[in-house]
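The other protein chains are all here in position, but one chain of the complex has been omitted.
Showing chain A:
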Amino acid sequence: MSNVLIVAEQGGGQLRKATLHAISAGRALAARTGGALHVALLGQGVRPLADALAATGAEVHVADAPALEHPLADAWAPVIAEIAKACGAAYVGAAATAQGKDLLPRVAARLGAGMATEVLGFGGDGAAVTFRRPMWAGNVLAEVEIATPVKVFTVRATEFPAAEPGAGKGAVHEVAVQVPAGLRTRHVAFREVKSERPELTEARVVVSGGRGTKGDFKPVEALADALGAAVGASRAAVDAGWVPNDWQVGQTGKVVAPDLYVAAGISGAIQHLAGMKGSKVIVAVNKDPDAPVFQIADYGLVADLFQALPALTEKVKASK
C-alpha cells in the first residue's frame, strides 16, 4: 500500500494553517500513488479538531492523551510511527515548521526512512516520486530520490494551496496511546510572542526592517499596521535583540511568499533573500543605491526609511 500520512500541527486549541497546505501536498501524492490520505492528530484535548481535518476527505487518527500535551519529539515520534505502520503509509509528511522539522526526522529514523526537508514540489513519473527542494540557501534546486521503502518529508507551505473540504468526509479513528516509559524530556515553559498582526507566513503583505532601522522599528510597524501586514526582520535586527526571533525571515528563519514584501533598511544578504524571493512584488527602501536587495526588487526606492516609510504610511491611510 502506498498510503500517505500527514502529521497535523495544532496549538492554542486551533489547527495551524500550515497543516492544510501539507494536506494538499499529501493529497497530490496520494493521487499519484493511488493510495489513501491519512492524517495524524496528536495532543491533549484535540479531539474537537478532528472533524475539520476529516472534512478534507482524509482518514483522521487522533491520539489524545495527557502525555502528548506538548509536542516533545521523543514522546510523539513513536506514536506517529505506530500510526504510520498501522495505516500502511509509504509517505509520511508534515509542514516544514519548527515543529515539523523537529519531529519528522525522529519519526523517519524510527521508520528506517530517508527524508527530504522543505519540499517545494514533486517530480518523477507516476508512483516513482522525486522531491524538489532547495539547497545552499535556495541558490540551488535539487531533485531528490528517496530509496527507503517509507519516505518522509516536510513541505514548504507557501508552495502548496490550503486544502479545501473534500468530496467525501473521512472517518475519525481514536488511537490508544501507550505512555512512553522513561521519557527524559520535560516541558518547562512556553513564552508566546503575542501579536495582533497576521501570522508572518500567512500574511498577504509583509513589511520587514533590518539594520537600517538602527533599532527603531516604529516606522516599519506603522506601515505594517496601515496595510494590515505582518512585520518581519533581517537576522541583523534579530541578533541585536531589537525584535523577537520569531520575526526573522530567511534561510534560517521563516520563508514567506506574500503578494507584497517591503524590505526597509535591509541590504539583502543571500540568507535573507532565501526567505522572501518567492514574494509576488518586492519593494526595497534603502539609502545605499548599491544594496544587493535592489537586484531583485521590483520597485526600488533609494531613500532614508525614516522619511519614506511614514510618507508611504500616509498615502496608504489617505487612500482608505
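To be clear about the criterion, a residue touches a chain if its C-beta (ideal position, glycine included) is under 8 Å from a C-beta of that chain, and two chains touch if they have at least 3 such contacts; residues count from 1.
As a working rule, contacts and distances are computed from a predicted model.
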Missing subunit (named according to UniProt) among the choices "Electron transfer flavoprotein subunit beta", "Na(+)/H(+) antiporter subunit B", "3-methyl-2-oxobutanoate dehydrogenase (2-methylpropanoyl-transferring)" or "Cytochrome D ubiquinol oxidase subunit II": "Electron transfer flavoprotein subunit beta"
Omitted-chain contact residue, chosen from A:G138, A:G232 or A:G265: A:G138
Of A:V4, A:A77 or A:V220, the one touching the omitted chain in the full complex: A:A77
Chain not shown, touching residues in chain A: 11, 16, 72-74, 77, 97-99, 101-106, 108-110, 113-118, 130, 133-148, 183-193, 205, 227, 235, 238-241, 245-246, 251-252, 254, 259-260, 270-271, 277, 280-283, 289, 294-303, 308, 311-312, 315-316, 319
